[in-house]
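Written out below as C-alpha cells is the structure these notes cover.
One chain of protein is taken out of this complex; the other chains stay put.
In this document, chain identifiers A and B correspond to the written order of the chains, with residue numbering beginning at 1 in each.
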Amino acid sequence: MALLRVEGITKRFGGLVANYRISFAVQAGEIVGLIGPNGAGKSTLFDVITGYYRPEAGDITFDNRPLVGRRPDQVNRLGIGRTFQKLRPFHAMTVLENVVVAALLHQVDPGKARDEALRYLEFVELADKRDSYARELSTGQRKRLELARAMATRPRLLLLDEVTGGVDQRTIPTLVQLIGRLREQGLTLVVIEHNMRVIMSIADRILALHLGEVIADGPPSDVVKNRRLIEAYLGEAFARPAGEG
Amino acid sequence: MFAIPPPDVLIQGILSGILMGFVYALIAAGLSLIFGLMEIVNFAHGEFLMLSMYTAFWMYALFALDPLLSVPICAAVLFALGWLSYAGIIRRILGGPMLAQIFATFGLAIFLRSAAQFLWTPDFRQVGEAWIQGPVRILGISVGLPQVVASAACLIAFGILYWFITGTETGMALEATAQDRQAAALMGINTERMFALGWGLGSACVGVAGAFLASFFYVFPHVGGLFALIAYVTVALGGFGSVPGSLVAGVIIGVIEVLGGLLIAPAFKYVAVFVLYLIVVLLRPQGLLGKF
Partner (left out) sequence: MTALRPVRGVRGIALLAMVLLAALAFPWVFRLPYHRDLAIKVFLYAMLAQAWNILAGYCGQISLGHAVFFGTGAYTSTVLQMTWGMNPWVGLLAGVVLAVALSLLIGYPCFRLRGHYFAIATIAIGEIVQTLAINWDFIGGARGLTLTIQKDSLLAFQFHTSKYPYYYIMLGLLTLCLLVSWRIERTRLGYYLRAIREDPEAAASVGIPVAKYKQIAMAISAAFVAAGGTFYAQYVLYLDPDSVLPLSLSILVCVLGVVGGTGTLWGPLVGAALLIPLSEFTRITLGGTGRAADLVIYGALLTGVAVFQPAGLVGLIGRRQG
C-alpha cells in the first residue's frame, strides 16, 4: 500500500500550466528523487501536496487520507514535513527556538520541547549554533536548520526541496550522509535535486518532470538513459539513441 | 433608511460620481505606481493630497493665484516631497520588518496631518473666488463646472502618466523595475533612481489632483484621511500595481460612493466604500486588473 499516492494532479496559474496530470506513488521507506529543468513544476507539486495551492484536478492520498483541500498545517499534522527551496527560517529567532516551534506540535511543554529540539539539532550537527540567530547562518547551515525543523514535527514523509542548491561543495557529502541517516530513522523521502550525482546515488527511484508533466518514472539506471529527459535537460543535440555515446 | 431618490437626482448623482471617479483614479494611480514598484503602501498618500490642496489654497490666499495656475506648482512641490520621502525614509525600511514599513509612512501621515492642524488650525478653508465656478449642463444634467474641469484634467493627467509609463524609455524602465527588480538592475537600470522617481511621480499625481480639488472642495487638515481610504479601495479594486486598473476602479468607486450617500444616508457614503474595500480584498485580492 503506497504511503503517498498522487493521481492526475493538474495545477494552473492563469494561462500557465505548472502541473499537468501528474500521477505517481511513493512507497513507505523509499527515497524518490524528483528531477527536471527549472520551471518543470517540481516545487509547485510540493506546494500542491502540502496544501499551499489547490489543484484544478486530481487527488492526493496520504496514508489512505485525502489531502486535497486541507490547509498546510493540517497536512503537516497528518505526517508530511517539508523544506522550502527559498529557505524560510524564522529569522528573528534563535536556531534552537526555530526547532522548538516545530517540536511544540507534539510536545506542548516548552521545556521538554527544547530538549527534543536539541536532539534534532544534534542530528543535523547544528547543536553548537543553538543560540545564534537564524539570520546569521550560512546557506548550508540554514538548510540543515530547516531540515531539523521539519523533522521536529515527527513526519513520516519528508519533502525536501533542493538539498544541495547554493551550498558549498565541501558540505555536500555531509548533507548526503544526512539524507541516508534520515532513511535509517524510518522516514520516507521525496527529494528535489539538481545535482545529478547526488540524486543518482541516494534515490531508489527517480521521477522526472518537464514542462509540468511526468516524463520518466523508474530506477536511476533506467531514467538516466531516457531520451526525452536528456533532451529536456541538455537539448536535442545531446540526445542520442540509447546505447550510443 | 433606504429611500430610492427620483430618477433625475439619481442620474445627476451617477454623473457626478463618474466625474469624481476620474479624480480618484489619478490619486489611486499614484498609490498603485508606488506599490507596484516596491510593495509598500504609502499610508501618507492622503496627507500628500492634503498638502497639495493647502499649497493651492495658500497660493490663492497669499498671492491671489487661482488654483488652476497652481497646478504646476503643486505638482512640483509634491514631486519633491515624494522624492524626499523616499530618500529620507522609505529607502531605509525597504525589505525591513512589516512593522517598520507600515509605521514609517503611517507615522509620516500622522505627523503631516497634525502639523497641518497645528500650523493652520482645523478651520475649513475655501478658495472663495475661483476662476472656474458655477454649474454647467451636460446632456441636460446640471453639474458643477469645477468638477467637470477637475475630472477632465485628472483624466488627461492620467493619460499622460500612462503614456509616460508605456511610451518613454524612463517610463518603461520604471515598469521593468516594478516587474522584476533584479532583472532590471542587471540590465543596467538604476533601481534606486527608479524608486525615487516612482515616489516623485506618484506624489505628483496627487499634487495635480489636489490643485484641482482645491477649487471646489473644503481644505482642512483631515481631508486626506477621507481620500486616502477611497484611494486604498480604488487601488485594491483596480488591482495593486495596475495603473490602468485604477481608472476603471476609480469610476466604479465614485459611483458607489454617491449611490451609498443617496440610497442610505450621507453619513454612510464612506461606510459603503469601506465595506466595498473589505469585500474586494477578501473575494478578489488581486482586484480587477492586478498582478497580485
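To be clear about the criterion, a contact is a pair of C-beta atoms (placed from the backbone, for glycine too) under 8 Å apart; a residue touches a chain by one contact, two chains touch by 3 or more.
Quick caveat, the model's predicted, so the values are computed rather than measured.
Among the residues B:Ile4, B:Ala64, B:Met98 or B:Leu139, only B:Met98 touches the chain that is left out of the figure. Only one of A:Asn19, A:Thr50, A:Thr164 or A:Asn226 touches the chain withheld from this view, namely A:Thr50. Across A:Ala102, A:Leu147 or A:Val190, the single residue that touches the chain missing here is A:Ala102. In the complete complex, the residue from A:Val17, A:Ala57 or A:Met93 that touches the missing chain is A:Met93. Hidden from this view is one chain, which touches subunit A at 50-52, 71-74, 76-77, 81-82, 84, 88-93, 97, 100-102, 104-105, 108, 110, 113, 149-150, 152-153. Even with one chain removed from view, subunit B keeps its contact list with that chain: residues 40-41, 43, 89, 92-93, 96-115, 117-118, 122, 225, 229, 232, 236, 265, 267-268, 270-271, 274-275, 277-278, 281-282, 285.
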